[in-house]
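The other protein chains are all here in position, but one chain of the complex has been omitted.
Think of it as A and B in the order they're written, each chain with its own count starting at 1.
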Amino acid sequence: MSIVEVEALGRAQRASPQALRRRLLVRRFLRRPFAVIGLVVAVAFIAVAVFAPWVAPYSASATDFDALLTKPGFHGHLLGTDELGRDILSRIIWGARASIQAGVFATLLAIAIAVPIGLIAGYYRGWADLVISRITDVLLAFPFLILAVGLAAILGPSLLNATLAIGIGAVPGLVRIARGETLALREEDYVRAAVVNGASDAIVLGRHIVPNMMSTLLVQATVTVPAAIIGEAALSFLGLGVQPPTPSWGVMLADAQSYLSQAPSLALYPGLAIFLCSLSFNLLGDGLRDVFDPRTRR
Amino acid sequence: MGGFLLRRAGAALIVIFLASILVFAGVRALPGDPALALGGEDRDPVVLEHIRHKYGLDEPVPIQYAKWAWLALHGDLGVDSRQLPVAHTIVSRLPITLELAGLSILFGTLLGVLTGVIAAVRRGKPSDHASTMLALVGLSLPHFWLGLLLIILFAVNLGWLPAGGYVSLREDPIENLRHMLLPALVLGSGLSAVLMRQMRSAMLDSLSADYVRTARAKGLSEFRVVGVHALRNSLITVTTVIGLQLGALISGAVITEQIFGIAGFGRLTVDAVNQRDYALIQGVVIVAAAGYVVVNLAVDVAYSLLNPRIRVAGAAR
Partner (left out) sequence: MRFETDQGTTHAVDRMSFTLAPGEVLGLVGESGCGKSVTSMAILRLLPDSAVVDGEAIFEGSDLLAASAAHLRRIRGRKISFVFQEPMTSLNPAFTVGRQIGEVLREHMGLSRREARARAIELLDLVHIPEPARRVDEYPHQLSGGMRQRVMIAMALACDPRILIADEPTTALDVTIQAGILDLMRELRDRLGTAIILITHNLGVVADIADSVVVMYAGRKAEQAPVHELFAHPQHPYTIGLLGAIPRPGGVDGSGRLREIPGRVPSLAELPDACAFAPRCSRADDRSRSSVPELREVRPSHFVACFHPGAEPAA
């Protein structure tokens, strides 16, 4: 905290403590240029994914056999065309849909599964905690790709199954974090006071513990999204995720592999999209971590 | 320490056992009739029945499992759809992946630990910000894309290194390294990014510890203070992280082998699933599970060697 923030506190004395804290957090966030850039770019990627039909200059699947493997900038194709004459920029824009979908839904799925498990382990402890922690430890380093391969083998390869595999793969790590937070929070005075005052477990968990781990969860969610985006791209690259001709960054890279010497830009732009998209989320997550817990930066 | 390791080894055996049951059941949940796959073009019910009987597919699953497990314990993992012994295939592919993983861990650890230490020692200075940013970039970089870029640069444009393939160490050690360089770089980069971040925060903790001040007060050189007293304690934390990165490393190996056209264990796994090859899938997964468990055990051993609190049970608290 610096003098600037102290002044801000002085001026905003009338506001409620929550509003005050929120204003302080926003202020701290705005002072981190990389985090702000990350937020802007991440939001831009999401917007592009949502509004793909209006943003993309061409259809993603429209082939043009008069313009195969066009170099970037020629014939009205800003990033060039692929081996079937499809516009790279448009395919990247449409491909953002698969990536953002996988990133967001896998993260939501993981949190929806992990947080209740973590709450149970951390709040009730005892044998439930023992069993959950043991299983989590074993699964923590389980290669998610093997899981994805298995799911793809049983259910068939698709974006949905890739998302499922990525989401499930992220569960153990999140369980561990949710459990740790719960363990720490249940020792807090206000939680103990609630327990002493006879609050039911549901009230203690729902009103006191969960709201107080929101900032941690937000940070974790923000850094899980880019991992999931890369995971989806990897699975699609291997043919275990999005199936052609649906555009996806991973599929585009897989296609580009055959033309590395003739058209290296085919491999360049989709990868750059994955990289920038996950970097923006990672920058945002890193910034949020600092904002919520300035001690970690030191 | 003996008791600790014994407990870990026991847990490892249980994990392998569970994994074997899981994969056996999982494989039987795969869509499609394995007899059809084995029979190839031949759809004659009599032939299919014969195949089912030959492979024991007409028996209850628990019996099938018991038979398979008994043979597996003796190193016999059955034959795949091309009638090749699974164990032999795995043994021929495994060393390639082990070499790749070993080189990647070596490279990733060296780079990650080094940059992490530099960032921590020079905290708040430009080199710290640069290292921290580099780690974030490393985390955001899909390594299969990095692989493609490296191929374009070093193989296609500069022609310095081969774009893929594998030459065994026994055949030609130099060529072997030339083929392994890019894949190991790609696979190790992800590990190094994670390690750098962990190393930085672990070193920051160590450097502010009282025992580091003691080391300085003893008149030790800054190199010894940082490189011996602070580093040793940080490495304890980081060993755990390497263990936790194992899953990512295995996933990464599969993709890396795909990009560089290396016929290793990861490639074999993907092929096995794509070809619905029962025996091969079972063999691959059980070997992967065993390998995973063994490496985890090795990490535990390394951890306890570095950390005297585990190695020597405390006499006094």
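Heads up, the rule we're going with is that a residue touches a chain if its C-beta (ideal position, glycine included) is under 8 Å from a C-beta of that chain, and two chains touch if they have at least 3 such contacts.
Source: prediction; values computed, not measured.
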item	value
Among B:Ala9, B:Leu220 or B:Ala290, the residue in touch with the chain that has been omitted	B:Leu220
Option touching the unshown chain, where B:Gly10, B:Gly165, B:Gly227 or B:Pro308 are the choices	B:Pro308
Interface with the undisplayed chain - residues on subunit B	209-211, 213-222, 229, 232-233, 236, 306-309, 312, 314-317
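To be clear about the criterion, only the chains that are shown with their structure count from here on.
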item	value
Distance from subunit B to subunit A - Cα centre to Cα centre, in angstrom	24
Contact set on subunit B toward subunit A in their complex	15, 26, 29-31, 123, 136-137, 139-142, 144-145, 148-149, 151-152, 156, 163, 201, 204, 243-251, 254-255, 258-259, 269-270, 273, 276, 281, 285, 288, 292, 296
Interfacial residue positions of subunit A with respect to subunit B in the complex	138, 140-146, 149-150, 152-154, 156, 226, 230, 233-234, 237-238, 253, 256-257, 260-261, 264, 267-268, 270-271, 274-275, 278-279, 281-283, 286, 296, 298
